[in-house]
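I have a structure I would like to understand better, so I am pasting it below and will then ask my questions one at a time.
With one protein chain held back, the other chains of the complex are shown just where they sit.
Order as written gives the chain letters A and B; numbering starts at 1 within each chain.
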Amino acid sequence: MTPDELYRTVMAVDPPVVATPFDAATRQFLFGEVWNRPGLSIRDRRLVTIACVAGADATKPIDDQVYAALASGDLTLDEMNEVTLHFAVYCGWPKASALEWSVLVQWNRIHEERGEEVPPPAARPNAELGVTDLDERIRLGQDEFEAVNLLPPPPPISPYFHAGILNFVFGHVWRRPGLDRRDRRLVTIACVGLSDAQTPIDSHVGSALGSGDLTWDEMQEVILQFSAYYGVAKGEALQAAAQRWRASQP
Amino acid sequence: MTPDELYRTVMAVDPPVVATPFDAATRQFLFGEVWNRPGLSIRDRRLVTIACVAGADATKPIDDQVYAALASGDLTLDEMNEVTLHFAVYCGWPKASALEWSVLVQWNRIHEERGEEVPPPAARPNAELGVTDLDERIRLGQDEFEAVNLLPPPPPISPYFHAGILNFVFGHVWRRPGLDRRDRRLVTIACVGLSDAQTPIDSHVGSALGSGDLTWDEMQEVILQFSAYYGVAKGEALQAAAQRWRASQP
Partner (left out) sequence: MTPDELYRTVMAVDPPVVATPFDAATRQFLFGEVWNRPGLSIRDRRLVTIACVAGADATKPIDDQVYAALASGDLTLDEMNEVTLHFAVYCGWPKASALEWSVLVQWNRIHEERGEEVPPPAARPNAELGVTDLDERIRLGQDEFEAVNLLPPPPPISPYFHAGILNFVFGHVWRRPGLDRRDRRLVTIACVGLSDAQTPIDSHVGSALGSGDLTWDEMQEVILQFSAYYGVAKGEALQAAAQRWRASQP
């Protein structure tokens, strides 16, 4: 595909005219190069990219990527909403609120463009909130922590680990249906990459590789996609984490 | 107090020698000006500052501020741990994990310096995780949302609003003991400020003022403290939000 054809496929709209060095380099690098590569599907690249634009608080890129993900059919509305919750956990609710809003607006826009009625959103059933027995919930959180991180779970000795990590992040969010674990890893790697927290970067890059959920070559594509959208400065930390993981393997 | 005396009071260690223009300007501005101002207590300024350094992933400043908060006695270990959880919610778990780790290390360092044994951390009781009846929990989350934001709660129509905002953020975290609502506002304003999310900035700056939890003059001090630690570029967005709130008042 030419850069313009790929632009159409990825962004689900016609490419705008190139007027500046920024435009020219973007078109050439992003759509002539990055999105065009084999090794990672466009849907996978979207999960990385949506986390990047939401992390950057970039209003128009958020709208453009959300529109493209939904209009292309690569993500359903439910999947897109799960991405928002997962992103909120990893990058905070304030940044996520812009993504949440964008999903609503772009969903309406897509229906309007197609001359379709937007179905009114239904309230979520509270049963969806998961196990209510607290001991069971913490136990499930410990199991999920171990399955995701390939590490023993932390002891519940602080509000951060107890109410946060075990009860909510792994006791509920990672266990929700709607996105599978590999999908959640793609969002998470982008989130820890842009949050630049060293330990979570090592942990999530390493466990994505160690679990086999992402191959080495897929991880390399994730890092390139991330670097294109969040910059090479932060991309280097993901790359270094991948290399540390590989060096640690027997 | 001279800048050096104030440095000792705030940082709980002797001031290092000033060796560079960067050192000189920050000593003069931070400790000759910002921390010295009336209108906001040093403890309040710590809550803003800890969120700033944690948001910046600034390893040494995190350690220095956590040490100072604990060693000065301005924050207890339990309060400091609550700050970490609250920060995790607003800026994401990856950034919070460095803060969590720093609290553990600095707590040990303080005991070591004092020749005291560190008491082993106790596991938190699961009962602390709050109401288990899900309908009741969502209802409490709606009430808390309204009390904090001075706005009607969002309908539970997406995972972000339902499992996230109503169930966890307002149904649990804001309702935890250990920090009062005004304390949580100070942390939150810094968090939304550094996350640059427009709607949450307006909402939290406005509701802190509208609730009377912070006076106008206190808010100005919060914004100055934030700007000193997270930069005037992001500080300006808080200032603009405060001014919009004031302009909206009859």
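Simple rule for what comes next: a contact is a pair of C-beta atoms (placed from the backbone, for glycine too) under 8 Å apart; a residue touches a chain by one contact, two chains touch by 3 or more.
For clarity, every value in this text was computed on a predicted model and none was experimentally measured.
*Asks:* Which residue from A:L140, A:V169, A:L209 or A:L224 sits in contact with the chain not drawn here?
*Replies:* A:L224
*Asks:* Tell me which of B:V10, B:V53 or B:V148 is the one touching the absent chain.
*Replies:* Candidates B:V10, B:V53 or B:V148; residue touching the omitted chain: B:V53.
*Asks:* Among B:R37, B:H111 or B:R244, exactly one should touch the missing chain; which is it?
*Replies:* B:R37
*Asks:* In terms of residues, what is the contact footprint of the unshown chain on chain A?
*Replies:* Spelled out for chain A, the touching residues are 17-26, 28-30, 33-34, 37, 39, 52-53, 56-62, 196, 198, 220-221, 223-224, 227-237, 239-240.
*Asks:* List every residue of chain B that touches the chain not included in the displayed model.
*Replies:* That gives, for chain B, the contact residues 20-23, 25-26, 29-30, 33-34, 37, 39, 52-53, 55-61, 196, 217, 220-221, 223-224, 227-237, 239-240.
Heads up, the rule we're going with is that only the chains that are shown with their structure count from here on.
*Asks:* On C-alpha atoms only, rotate chain A onto chain B and read off the angle in steps of 5 degrees.
*Replies:* 180
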